[in-house]
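Encoded as structure tokens, here's the structure I'll be asking about.
Every protein chain of the complex appears in place save one, which is left out.
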Amino acid sequence: MSHEKSSVNGQAQGLKRVKVAELDQILGVVFKVLDDGFIRVIDYMGSDESIVKAARVSYGQGTKIVHEDRGLIRYLMRHGHTTPFEMCEMEFHIRAPMDCWRQWIRHRTANVNEYSTRYSIAIDATQKTRPDQWRKQSAANRQGSSTFLDSQTGQTLSEKEQKLHEFSRMVYEERLQVDVAREQARKDLPLSTYTEAYWKIDLHNLLHFLSLRMDSYAQLEIRSYANIIGREIVRKWCPLTWEAFLEYRMNSMTLSSIECNVLKAIISGDSQNAEKIAKEFGWLDRVDRKLKLNRERAEFEYKLKQLGLPIPWEDSA
Amino acid sequence: MSHEKSSVNGQAQGLKRVKVAELDQILGVVFKVLDDGFIRVIDYMGSDESIVKAARVSYGQGTKIVHEDRGLIRYLMRHGHTTPFEMCEMEFHIRAPMDCWRQWIRHRTANVNEYSTRYSIAIDATQKTRPDQWRKQSAANRQGSSTFLDSQTGQTLSEKEQKLHEFSRMVYEERLQVDVAREQARKDLPLSTYTEAYWKIDLHNLLHFLSLRMDSYAQLEIRSYANIIGREIVRKWCPLTWEAFLEYRMNSMTLSSIECNVLKAIISGDSQNAEKIAKEFGWLDRVDRKLKLNRERAEFEYKLKQLGLPIPWEDSA
Amino acid sequence: MSHEKSSVNGQAQGLKRVKVAELDQILGVVFKVLDDGFIRVIDYMGSDESIVKAARVSYGQGTKIVHEDRGLIRYLMRHGHTTPFEMCEMEFHIRAPMDCWRQWIRHRTANVNEYSTRYSIAIDATQKTRPDQWRKQSAANRQGSSTFLDSQTGQTLSEKEQKLHEFSRMVYEERLQVDVAREQARKDLPLSTYTEAYWKIDLHNLLHFLSLRMDSYAQLEIRSYANIIGREIVRKWCPLTWEAFLEYRMNSMTLSSIECNVLKAIISGDSQNAEKIAKEFGWLDRVDRKLKLNRERAEFEYKLKQLGLPIPWEDSA
Partner (left out) sequence: MSHEKSSVNGQAQGLKRVKVAELDQILGVVFKVLDDGFIRVIDYMGSDESIVKAARVSYGQGTKIVHEDRGLIRYLMRHGHTTPFEMCEMEFHIRAPMDCWRQWIRHRTANVNEYSTRYSIAIDATQKTRPDQWRKQSAANRQGSSTFLDSQTGQTLSEKEQKLHEFSRMVYEERLQVDVAREQARKDLPLSTYTEAYWKIDLHNLLHFLSLRMDSYAQLEIRSYANIIGREIVRKWCPLTWEAFLEYRMNSMTLSSIECNVLKAIISGDSQNAEKIAKEFGWLDRVDRKLKLNRERAEFEYKLKQLGLPIPWEDSA
């Protein structure tokens, strides 16, 4: 603020726009995603520096001495002070299958202009699946996929896919030819049809998008876009923020109050007590002496593994 | 506020929930829309009375004397005081084709839980078009439709539609049978596939939705839902608000500053001046002595007709 | 889109950031408002050109031929197609009295970082009123002010104001001196105390802010800021949008369905019918043969005046 003040009272009030040289180099450049999609940065506003500046209007002059920029950004990220990150904004040009876009658009705090198939003829491109890209339903995760199907089955599926795409497009074009309204003709386009959009979002909400869509539980398609946005674009745009985001959010571990209690017992060496707490909480119910599937226990066991700790109840199984 | 105050200081602090008897009768009842869609009210909060109460916390006691409820609601609607309408909330259960839902979801200030085709098998229903329901592309309006195609052409189109629906579903089910992940198997479902969702929105934003989607320019499909929401549901829920909405928004006429100027000249009988203003504004450009198409002029001419006034430049054509 | 496509397939994918030269000249420059407030542009994203580009992704190639830029922006504004305007964003640095800021912050769709009086000592400045600036309560408008008080009364009021400001500040500083927490010490600062903030908002929401806060019913203080934002900043930033905004929103006239009916009757020369409609609607109730005050009628009479039309019921009064 002191700087602002002096500029206000002085004559040299002019400001130059904040620029990020490394980002300027990729402005408009196409990052290919999936078989025929892409993502490009159209414009942006702000930088790490803008976040710091906005935070300092809140925290006042005092913070200047204590924190340097990197420390301040890390502090903001760690403590969920999200408003300074909202001062940065980015506009993308996206080309993605409608099915993927259906998930994308669920992020409401963003500005969107999508290609309209009421005004224009639908883009003549659908997302195609190579024979080795068909994913198996995950058994563990009702909403996920796991390994790939064998290539022979894949071959059959890809051929059928192509036939369906061709038939759908033919039906669409036949409708247009007899002058069916575009808004009605499009009704049976497959969800795999590509659409395009301009999408504008502030950095805080973009990071929220990334935390959900870069996650291993996110569907592969949207994850492919999210990974590029994060690793190729945000990393260059706001490197300090990106680093803090990875450390405090993407790669962090959250322990519930129960998990803390069990962990504490394990750490103290009292694995009996650990089991007792887990049992009280219903984690150790058994059928025929075997532990029943319990999702929360499984999540905790995974965390124990990450911390290099043994699972107390495994021996007793 | 005086009432609130006394209740606060007194003992009888209890409140009963606001109820709307006419709405309670249709709670959960299915309103059929399109060939296989519906809309139902699941729950609601507030009423005309709640709007009045919220407005009075803002305007204070004085307003009590001046306005009775109806007058106050009309005043709020007329002057764009929108926050009291936000105090009412409604939750719907909707079944609509995905193509229609794509438009619906663009209204961001709402809460949504949609049926997930990652978790569950897609609903086995697609929007079907009867032979007499195929709409022609509008010539005047790039995004609209006009009259219907002849029934013979319609017959052919409906048959092809059925084939496409059957083929799409077969492909979908074949994929599931060989254990393709649901999230991937769905990729080629047609946009006409029905989905379901819970949708919750406040009355202010619902009225905004209705003003856009009951409009004659809205696509027929979403307009069918909007009309039922407005005429069958909101009308019963908040009758005073509904009446004011129709009068001040749906059936109102807005004149731009140019239109005001031209109208004033016409009213004063000075049609020469009216033409002069219109000309300066580029409304009367001609090609081969014929007036060029000008959308803004056409809109104004329509307003003149509604007001029972002649079009000054028609004679000169 | 065609342009985008070619750039995508070609090599020259780079884009340059959108710049507005006239705006760049006032970046950071202080516009003084009130006795000690200001507003400055810190950064921006987009321009008229960006709006056009975003609209064209929606409307597709076809629109290119029909509309040139100005026409397209006017069309968007006239028909309430608001999403393209959301692609522009501006960040301001504001210094305003807290009382004014209380109104400002009610606009929710914006990003804010305000000076924190928990972290820092409150800004030592309050909005002061000159003896000739004290405004009388409006009789017509419960929430407004009208003319000024006489300067002698004003003198007394300004002196009292100064005493109160001095006493408040003294109390504040005494508290700080005995080490009261800043968050508590500030509790009795007057609402006239200046605060500062960074405020970021998209153009669509900024125009909504301006339509409410440039209105003659808005409080003088916030109106002073709004006028500068509109006339000095937005006008330079997006001149085509600003022109369309003035014409289709700020200076437009909206007629309710009742007003349309009465107007139509007046225009047709049937003032008896005009009166009949107005009467049915409760506009012409009388007490002792005099027309009762009716706000809606008064608003309509003002519109008639603007259109150069006589008031049918005046003669009969």
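By written order: A, B and C. Residues from 1 in each chain.
Everything that follows uses one rule, which is that contacts are C-beta pairs under 8 Å (C-beta built on N, C-alpha and C of every residue); 3 or more make two chains touch, one makes a residue touch a chain.
Everything numeric in this text was worked out from a predicted model, so none of it was measured.
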Contacting the left-out chain in the complete assembly, out of C:Ile42, C:Met98, C:Leu246 or C:Ile277: C:Met98
Given C:Val29, C:Leu157 or C:Leu291, the one touching the chain that is not displayed: C:Leu157
Residues of chain B in contact with the chain not shown: 1, 4, 7-8, 13-18, 24, 27-30, 38, 40-46, 50, 53-55, 57-63, 83-84, 86-87, 89, 91, 93, 111-116, 119-121, 196-198, 200, 202
Residues from chain A at the interface with the omitted partner, ascending: 59, 62-63, 74-75, 78, 80, 142, 212, 246-248, 251-260, 263-264, 267-268, 295-296, 299, 306-309
On chain C, residues whose C-beta touches the chain left out of the figure: 97-99, 102, 105-106, 108-109, 112, 116, 118-119, 126-127, 129, 134-138, 142-146, 149, 153, 157, 160-161, 164-165, 167-168, 171, 174-175, 178-184, 186-192, 219
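Quick note on the criterion: only the chains that are shown with their structure count from here on.
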Euclidean distance of C-alpha centroids - chain A vs chain C, Å: 36
Multi-partner residues of chain A (at least 2 other chains): 112, 116, 119
